[in-house]
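Just one protein chain is left out here, and the rest sit where they should.
So, chain A:
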Amino acid sequence: MSETWRNRLLLAVALGLAAVYLFPLYWMVVTSLKSGSAMFATPPSFWPSEPQWQTYAYVWQSRDVGRYLWNSLVIALGAVALVTLLGTGCAYVLARYRNVWIDIGLFLILMLQVLPASLMVTPIFVGFSQFGLLATPRLAVILAIAAKAMPFFVVLVRSTFMSVPAELEEAGLVDGNSRLGAFLFIVLPLARNGILVSAILIFMQAFGEFVYSKSMIQAAELQPASVGLNSFMGPNTNEWNNIMAFAAMYVGPILALFVLLQRRIVSGLTSGALK
């Protein structure tokens, strides 16, 4: 078998595997375009013959999707800002020094990274309610998400800082920069890409966050899209085309971001977990 045919065959199999794997996403879009009766047809059709685009407009208006997405955006941006502001400096110091204290700090951070949100939400909720933080529920959720996401961010960004040569920073110090100046004007610009990718990963996580928002935000006007989608899915619902349209509008921005930055996101994720 020649090299070309081998490549074509492998590519065909790979495309088939990807198609099977990504079928749930396809099924979401197809279902969202079906009419109420086509949705329950047996056998189901795998291609929307009469796409019902107006479902999207209907769901957008009737379920306040815009408001939900806005809340998700506010929460995600708040969490990313907080995590980036606090986590970058921490990651820098953890990357620059080698001693027992740094090892202990790293170990603690790795331990905090693994705490499941659904288990931490009970003490956080009770504590927040005692300190009156639940009066500003979106802020409370931002704080909780930031605490959950920061260890991951620190681990990712630390590996970026470790790839910035220390000699460059030392040269900057010799040239008369202060530590602060060398950090801001030499190290940070060199680590910019790694920080950006890590921030995007945190953004995606926070944009889809559910447990904290569900537990702490009672007012529907302040809830993010994950909670909105959850309350849309009653136990005996038959509005699956509308639900799938909601889901598609929710996941759309994330998919766009992912497709645009796929290569960087993949390398960022792997370096965080293994390197």
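To be clear about the criterion, a contact is a pair of C-beta atoms (placed from the backbone, for glycine too) under 8 Å apart; a residue touches a chain by one contact, two chains touch by 3 or more; residues count from 1.
Basically, contacts and distances are computed from a predicted model.
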Field: Chain excluded from display, named as in UniProt, from "Multiple resistance and pH homeostasis protein G", "Glucose-6-phosphate dehydrogenase", "Sugar ABC transporter permease" or "histidine kinase"
entry: "Sugar ABC transporter permease"
- request: Have a look at A:33, A:65, A:80 or A:144 and name the one touching the chain we're not showing.
  value: A:144
- line: Across the whole complex, the chain not displayed is touched by chain A residues 6-7, 10-11, 13-15, 17-18, 21-22, 24-25, 27-28, 31, 39-40, 42-44, 86-87, 89-90, 92-94, 96-97, 103, 105-127, 129-130, 143-144, 146-148, 150-151, 154, 178-180, 183, 201, 204, 207-211, 214-215, 225-226, 229-230, 233, 235, 240, 243-244, 247, 250-251, 254-255, 257-258, 262-263, 265-266, 269-270, 273-275
